[in-house]
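One protein chain omitted, others in place.
Order of writing sets the labels: A and B. Residues in every chain begin at 1.
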Amino acid sequence: MAGRLLQGLLTVALAAVLAFVLMRLAPGDPLAVLGDDRPLTAEARAQLEARFGLDRPLGAQFASWAGGVARGDLGVSIATGQPVTRLLLDRLPASLLLGGVVLVLTFGLGIPLGVLQATRPGSAADRLLGGLSLAAWAVPSFWLGLVLAGTFAVRWRLLPAAGMTDPLLDPGAPWAVRAADVLRHLVLPALTLTVVSIAAVMRYQRAAMLAALAQPSVLAARARGLPGPAVIWRHAWRNAIGPVVALLGLWLPLLVTGAVFVEYVFDWPGLGQLAALAVAARDYPVVMGVTLLVAAATVAGNVAADVLHAAADPRLRP
Amino acid sequence: MTGSGPYSRAWRTPGARAGLALLLLLALAAIAGPFVLPDPAAQPDVLAGANLPPSAVHPLGTDQLSRDVLARLVSGARISLAVALLAVALAMTIGTLVGLVAGYAGGWTDALLMRLVDAALAIPRLFLLLLLLAAWERIPLWALVVMIGATGWLATSRVVRAEVRRLATEPFVLGAAALGAGPGRIAFRHLLPNALGPVLVSATLGVGNVILLEAGLSFLGLGVQPPLPSWGGMIFDARETMHAAPWTMLAPGAAIVVTVLAVNLVGEALRRATEPGR
Partner (left out) sequence: MSRTRAPLACARRLLLPAAIVALLPAGSLAAQRTVPGSAVIIVGQDPVTPVPTLTRLGASLDVSNQLFLRLARLGPGLRTWGDSGFAPELARRWSRRDSVTLVFDLDSRARWHDGRPVVANDVVTTLDRARIPATGGRYASLLSEIADVRAEGNRRVVVTFRRRYAEQFYDAVFHVPPMPAHLVAPIPAESLAASRFAREPVGNGPYRWVRSVPGQLVELEAVRGHFLGTAGILRLVFRVVPDADARLNLLLSGDGDAQEAVSPPVANLERIRAAGHLREVPVASGMLGYILFNHADPADSARARPHPVLGDVRVRRALVRALDRERMVRAVFGPYAAVPEGPTSQLWWIRSLAPAAAPVDTAAARRLLAEAGWRDTDGDGVLDRAGRPLVLRLGVPAPSAPRRLIALQVQEQLRPLGVQVDVQVLEGSVWQERRNRGDFDLDFGAAVQDPSPSGIVNSWSCANAGRPDANVGRYCDPAVDSLVALARFSSGDPAPYWREALARIQADAPAIFLYAPATVFAVSTRYRDATLRADSPWADLRRWSVDPGRALPRDRVTR
């Protein structure tokens, strides 16, 4: 386990170097946004460059950034002047909420649907669900988001079009009122993301379940005359849950940033939106901060996937 | 194709046939389009001819610069499909080569390559592309293809590596080595052809992904550059007109869904047909 951890740290460090190098190949001026459409004097520019360390050699910049990271300091955003750690922490809850709800929905709906398909392979229901999931898989999330927002929020005014909260809701309002408000804002982005990602879970579950149903132990249980649901859920599904659970771990980075487009379209104040804006503004410290966080989440997710897979699959248990 | 090989098995499923038929239709439209449709860049009348609903003259209406939506859609199909096919071909080539080298050479080479792959995989592909594409003042089409290809081989290389490592212990490979075949010969004559099955499947499914990805990048303004039409760029532009002229939004979205669906239907059939379990 310690080896795994060390290897993970190494991977994250390499990813950080990679992101740093790629970002600095890009032209564009992070100080341009500070100009506010007015000329920055040479003097002011020099002062700003010194403040953000942009006047030093790249190697030194990376070293001081990495040194800061070791102390838990991710630097200061060039565009807003705020600490990157604070920006990330401000936005993490929104990403986790959206990602978490989507996770629950995709797995909560995808697993039973996949099982249903597998128990009646080739039936009309199986083919319909298979076709639908394949079609959903082909939908661009940003397009679906725009269409849903245009229909439900703008045309019919049933739900809020953007954001995570009603800004005028009194911060001192009862807990339930505030939760209901967030929930209303959550419906459309969560629906969009669920539609475009549920297909993966359904297909994984269907395939794993088909394989499990064909196993001798399950066939034997059937032959013993055990009732259908018991065989399906107690015998077959237990063997078929491994790969699907492993998918959970791979989903972890998605919680953080997989929703770039949806956050963008629905103005959801999460990390994906922050990342896209920071890259466009060449806000180096913020880009590095998000990359580090995402890389860590991905590596953690991979480890989690292996562990979960092993834990869920009885055959892999020691 | 006749016989009972995996490819003819795949072809026999209705999904694959529908998918192939759709793709063929699309290719035909992309090729014939320019000869029958108006110039996709022409702006006949920006004041009175903008945002016109579908009619006999403009089967899918016009956009906010009075350009013909169908002509732009077809012209965008050429670009979207070309980018996707080339990028995936590139990705598969790199992925296969890296996987082959890592899997067969083993040891240090393998460790180094796979650590690098791990590191790159730790950054989501979209994010990696955002960083890479930002490096261009203005992205030429070939660079877009290279970048999408260069970020798409990571998973393939792992699959090929695993396949190669499995095959390397098979009797026919060991036998070839015993008969004095060099490493290059073994890699390309014995390992590569047998590892290609999974590559082909992931390539087909990859095309669908890349079409979505390219649309997304163009939507963010980082993909195909205007005035070249692309589906993602059309959706981006249509945000301003989707309520006054819904066809500008629906047409490119539907085009993406249908194309990706068609590609995935074929890929899906191929995957099932080549699955060892069947």
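Note that a residue touches a chain if its C-beta (ideal position, glycine included) is under 8 Å from a C-beta of that chain, and two chains touch if they have at least 3 such contacts.
On a predicted model such as this, the values are computed, not experimentally measured, just so you know.
Between the chain not shown and the residues A:Gln7, A:Gln61 or A:Thr80, the one that touches is A:Thr80.
Residue in contact with the omitted chain (choice from A:Arg203, A:His235 or A:Arg282): A:Arg282. Contact residues of chain A toward the unshown chain are 27-30, 32-33, 35-41, 43-44, 47, 80-82, 87, 90-91, 146, 149-150, 153-154, 157, 160-163, 165-171, 264-267, 269, 273-274, 277, 280-282.
Residues of chain B in contact with the chain left out of this view: 41-43, 46-47, 50-51, 64-65, 134, 137-138, 221, 225-227, 239-241, 243-245.
Just so we're on the same page, only the chains that are shown with their structure count from here on.
With centres set at the average Cα position, the gap from chain A to chain B is 23 Å. Across the interface of their complex, chain B is touched by residues 7, 10-12, 14-15, 18-19, 22-23, 25-28, 131, 134-135, 137-144, 146-147, 150, 154-155, 211, 253, 257-258, 260-261, 264, 275-276, 279-280, 282, 287, 290-291, 294-295, 298-299 of chain A. Interface residues of chain B facing chain A in the complex, by the touch rule stated above, are 15, 115-116, 118-124, 126-128, 130-132, 134-137, 208, 212, 215-216, 219-220, 232, 235, 239, 242-243, 249-250, 252-253, 256-261, 264-265, 268, 277.
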